[in-house]
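Taking it in order: structure first as structure tokens, then the write-up.
Every protein chain of the complex appears in place save one, which is left out.
Right after this comes chain A.
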Amino acid sequence: MAHMMRNMRVPPNSASLAEAKHKTLEFFRMCCRSIPEIMEIYNLYDVVSPSQLRSAVAAEVRKNSNLTNPKVIDMLLFKGMEELKNCVDHSKQRHHLVGKYVVGNQGLVQDLGHKDQGSSNFLKNFYSGNYF
């Protein structure tokens, strides 16, 4: 896997949306295939399971599901590929992955939300700090 990505280059532009979609699926599959290796490299067994990682990647992809411009999709694919390469090449450290894909974007202090349901803006602000 790694050797294949080592000589990564900018792929030719997608001619149509269908082609871009195909490429995206291909990218997702590539990610899924690298997940076992990533688990190994970064020793993530005690914090996450492969399926959780897969859904984290899927969520990242779905975040952009509304895009229709093949050029934009190509660009995002390239970025994704770069990220994947960084992971596989061990260019990152464990906490990078834990922070981004295991804990998620909300940060370590998880605001589970359901407790604050129905409370006023005042209370929400109150919990987050004195100055508002």
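FYI, contacts are C-beta pairs under 8 Å (C-beta built on N, C-alpha and C of every residue); 3 or more make two chains touch, one makes a residue touch a chain; residues count from 1.
Convention: contacts and distances are computed from a predicted model.
Taken from the listed names "Cytoplasmic tRNA 2-thiolation protein 1", "NADH dehydrogenase [ubiquinone] iron-sulfur protein 1, mitochondrial", "TBC1 domain family member 20" or "Vacuolar protein sorting-associated protein 21", the protein name that UniProt assigns to the chain not shown is "NADH dehydrogenase [ubiquinone] iron-sulfur protein 1, mitochondrial".
By the touch criterion stated above, the residues of chain A touching the omitted chain are 115, 119-123, 126-127, 130-131.
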